[in-house]
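Below you'll find the structure I mean.
The complex is shown incomplete by one protein chain, all other protein chains being positioned as in the whole.
As written, the chains take the letters A, B and C, and residue 1 is the first residue of each chain.
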C-alpha cells in the first residue's frame, strides 16, 4: 500500500506523544490536495475517486439541510458532521456491501454510503421509530446513542461470523464507529479486549474529532494517542489523517482485508484512529462558543472536500460543470428525501408492536387503554399543545 | 535503586511479548535466594528484612489455618494466598501507616501488615459484618469482592488527597490491589484513565497470579503484558517478580514515593504488575484439578519464602532457633485471633443499624417486626436448621 | 476543611429571586459550595460548558478547576471516583448528563455507594449526590427520556429525591448534599424552564422524606412527583367542582413518606398514582402497596396507576401518548371516583 508514514507534525494535532511510533500518521494527500509523494499515486480507480467525492459533497449538503430543518422545527436535535466527511465516506466506501457497520448518531454519511435511505435518517430525527428499521439487505445497525455500547456488540456480531463456519475465513467484516470520548468508557475496553481474545473480523474506527461535546481529547486521557490504546489488547492501532479521504480509504481497506484474511502472524482486528476535527457544534443544542473560539486555521485548512477537489481537478476528473451538475443532483436527492420524511407517520399504538415478538396480555390491555383514550378524547387532547 | 532489569526468560512466565520493554521484569533475588548481582545489596535495613520474612511466614500459616477452619465449618469460603505472600507483604510494608490500601478478598496478608486484626478478617469470613468495620487509624478499606470496582474508588480517594490541599504535594498514597482477571473489567480502564487525567497519588498493584479462577491470563487478553496496559493511560507500567519480596518492596517504594513527590516530567500514578502464581485453589469451593495439573515446577521453584530464608540465612540473620521461635509466636498469635473470632457475635437486629445514618420509619418498622418474630417464635425457629 | 469566604451565590442576599427549576439547581449548588469547601461538582461538560442544561453555569469561574471538574466520558469512573472522594473527605456532586446514561455506573451505585456504611458498620460513609435530568416530553433523542427511578428506590442504602418546583429543587438539593448518605437526585428536565418561582437567595433545606400536599381535596388523592405534578394539577383543576382532588407531591421517593400517603388515602378512600416511568414494578406499585397496607379498610376503589406504558420509551413523534397527559389522569381519577 502506497502510504507515506511520516513523523507527526504539530499541525496534525492529537495528544502528546509517548510510544515510539505514535508520531506516525498515515497521510496520502497533503493539505493542498497534492499527493505527498508524487509518482506513487494510490491504487484507487477513478470512478471510486468520484464516488468518494460525491459522497463527501452529499454529506456536507445533507448536514446543511438537516441543520436548517432543525432550525425550522421539522426535525429535532441534529449532530453535524462537517469536517468529518472524509472519515465517514471513505471508510464506508472501503467496505463490501455485506460488511456491517455499527454507527453512532453522528455517522450519517457512513450510513448513507452503506445503503441507508437519507429519508429514514431524517424520519428518525423527526421522531419516527420506523426510521430505525433498517431495510433488509442493508447491513447497518440502528445508530447507537449511549456512548461506546456498540463496541462489544460489534465484537459479538463479528464473532458470530467466525462461529457460523469455523472452518473457513469469514467473508464479512464488522466496522464499528465511535468517537474520541468513547475511548474512555469501560465498554471500549471490554469490547476491544474480547475482539483480541476471540480474534474477530472487526475494525474499530475511532472518529477522533478532538472533542467530546466541550471536552477536548487532551482531557480525555493521558495516552499518547488513541490508536496506542489498541496495544493494550494486543491489537494493531493505526493513525490516519481523517480528513484525507484517500488515506482513510486505503487504511480501512487494508484493515478490512486483514479482518477477513489475516497473515499468519496477524490478528484480525484493527483499531483505526482517524484524526479529524468537528467544525460545527456538538449538536444543534450545543453552543461551542462557550468552550472554544471558532475553528483553528490549521484545522480549517485540512477541510477534506477542497483537498479532494483539487486532486480531482488537477487530474481533470471534475470541472465547474460537473460541480454544478452535482449540486443539482444532490439537492434533488435531498429534496426528495425530505419529502419522503414528511410523509412518514407513526401511529401511537405502534409503540406496543415490537416490544416482544408476541404481545403480552398486559401490553394488549395497555394498548387498548390508549386506543380507548384516543377514541374518547381525541389525539389533540392527549398529545396536543396543552401537554 | 539497585534493580536488575533483564529480558524476560520463559521461566518467569506471563503472556506473549509485544512492546519493546515487555521483556523486562524487575528481580533482585534469584530463585535460589541469591542476589542477582552480588556486590549490589538492596538498601533494605536488616530489621525490615526480618519484618518481611515474618510477615510472609505469618501469611502462609494464616492461610493454612484459615483453610483448616474452613474445612471444619468454622469459617465459610476462603481464598488462599499461598505463593503470593511476597507480593502482598512486601508491597504493604513499603507503605507508610497513613497510606491507604484498597484490598480484595485475597489480600489478607496485606491487610494484616497494614494494621488489620486477623481476628476481624476471620470474623468476616465467619459471616460477621463487624469484621469489615476497620478500626480508626487503620487505613484499609473493607475488602472488595466485585472485581475491579475498587479501582475507580481508589482513584477517587487518592484524588481527594490532592484536592484537600491543592497547594502542596500529598503525603498520602493510595495502593489499590487487584488481580490479573480484573484488568479485563471496564472499571480497571476507567479507574486508571481517571488516575492519569487527574494525576492522583495512586499505585495500582496487579497481583497477576496467572489465574482468574480457571481462566489462565493468556486467555484474559492478547496484551503482551498486563503492565503494558498502563500506557493506554499515559502511565508507567512496571513488571516485577512478585515472588521476590526484595524486588516488590523496592518497586513499590519507588512507586509510592513517586506518587507523593514525582519528578517534573513524571505523572504520579504507576501500575505494578507483580508476576506470581496462585499455588492453591481459587477458593475453598474451587477444585483446580478440573483445569490444571498441579503447580508447574518452574513456579514451585519460585516460592518466596525459601528464597528469602536462604538470603537471610546466608547473612546469618536467621537460624533454626529463630525459625522455631517464629513458628511459636505465629501460632500463638493466630490461636488468639481464632479465639477472638469465635467470641464475635452478631445480633440480627444490627442489620438495620447502618443502612442510613438515621433509621427510616420503614426500617424501624421492619426491625420491630424482626424483633417481634424473634420474641414470639425464638431464634431457632427463625434461623435454625429447619431453614 | 474551612468554609470558603462567604459570598452570595446571587445578587440578592437575604432576598429572593424568581428562578426556573434549573436555575434553582444551579443556585443550590453554588450556595452549598460556598457553605462547605468540601462540596465539589464533577461530570461530563460541567465546566466551561456549564452542563448541557446549564445547571452548573458559572460555577467553574466562581469555584475553580479543582471544585468544578470536567471528567472523561465514563460514568462508572465518575461515580466510582466520587465514592472514593466521598469516603475521603469530599462531598462530591456528580452529574450524569441524562438519566439514561447512569447505567454504566449502576454497579458502583448499588454495589458500593449504597452499601459502604452498612458493610463497614458505619466506619466509612458515602456522602455524595448523583444528579441527573430525567423524563420525557422535550423531543429528545433516544435514551434521553428515561424515568427509571424505581431501580434506585429498590436499592437499600440509597435515597432518591425528585423536585417539582424551583423552591424544592434548591432546598432538596441542599438537603441531599448535606445528607450523610448517597442521594440520587433526579431533575425533571421537562419543567427545567417551564415556570419561575421566588427562591430565597440564602441557603435553606427541604427535608428529605417529606411529601407535600399541593392541593387539598376530599374525594380522590393523587400521588405524583417531578414533571408529572403539573398535568396532575391541571387534571385536578379541570375536575374542580365535580370531583375534589387532593394532589400529593411525594418529592422524596426513598425514603417514602408513607405517613402522608396513608393519611391522605384514609381521608379520601380513593387514590391514584401518576408517574412517567413504566408501570410494571414501578414506583406506582410501591404506592399501591403502601396504600393497601396502611389503608385497605378505607379503600373504596383500586389505586389507579397512571404511568408510562411498559414499552421502551418511543421516539418523540409519539412520546406525548406515552406520557400521562392531563386528560388521561382525569379519566382515571374519574374512574376511581365512580368505582
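Heads up, the rule we're going with is that a contact is a pair of C-beta atoms (placed from the backbone, for glycine too) under 8 Å apart; a residue touches a chain by one contact, two chains touch by 3 or more.
Nothing here was measured: the structure is a model prediction, and the numbers come from that model.
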{"item": "Among the chains presented, those that the missing one touches", "value": "A, B, C"}
{"item": "Candidate in contact with the missing chain, chosen from C:131, C:305 or C:328", "value": "C:305"}
{"item": "Among B:129, B:193 or B:209, the residue in touch with the chain that has been omitted", "value": "B:129"}
{"item": "Residue among B:172, B:221 or B:276 that touches the chain left out of view", "value": "B:221"}
{"item": "Hidden partner interface residues of chain A, rising order", "value": "100, 129-130, 132-134, 136, 141-142, 146, 149, 151-161, 163-164, 166, 186-187, 189-191, 193-194, 197-198, 350-351, 353-357, 360-362"}
{"item": "Touch list for chain B against the chain that is not drawn", "value": "76-77, 105, 124, 126-129, 131-132, 145-147, 181-182, 184-187, 212-215, 219-221, 285-286, 290-291, 346-348, 350-352, 355, 362-363, 366, 370, 373-374, 376-377, 381-384, 386-387"}
{"item": "Interface with the undisplayed chain - residues on chain C", "value": "76, 100, 103-104, 106-107, 110-111, 114-115, 118-119, 142-143, 148, 150-151, 153-157, 254, 256, 277-278, 280-286, 288-289, 292-293, 296, 299, 301-303, 305, 309-312, 314"}
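Simple rule for what comes next: only the chains that are shown with their structure count from here on.
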{"item": "Whole-Å gap between the CA centroids of chain A and chain C", "value": "36"}
{"item": "Centroid spacing, where centroids are CA-atom means, of chain B and chain C in whole angstrom", "value": "40"}
{"item": "Centre-to-centre distance between chain B and chain A (centres being mean Cα positions), rounded to whole Å", "value": "44"}
{"item": "Multi-partner residues of chain C (at least 2 other chains)", "value": "72, 74, 76-77, 104"}
{"item": "Contacts with 2+ other chains: residues of chain B", "value": "186-187, 189-190, 193, 197"}
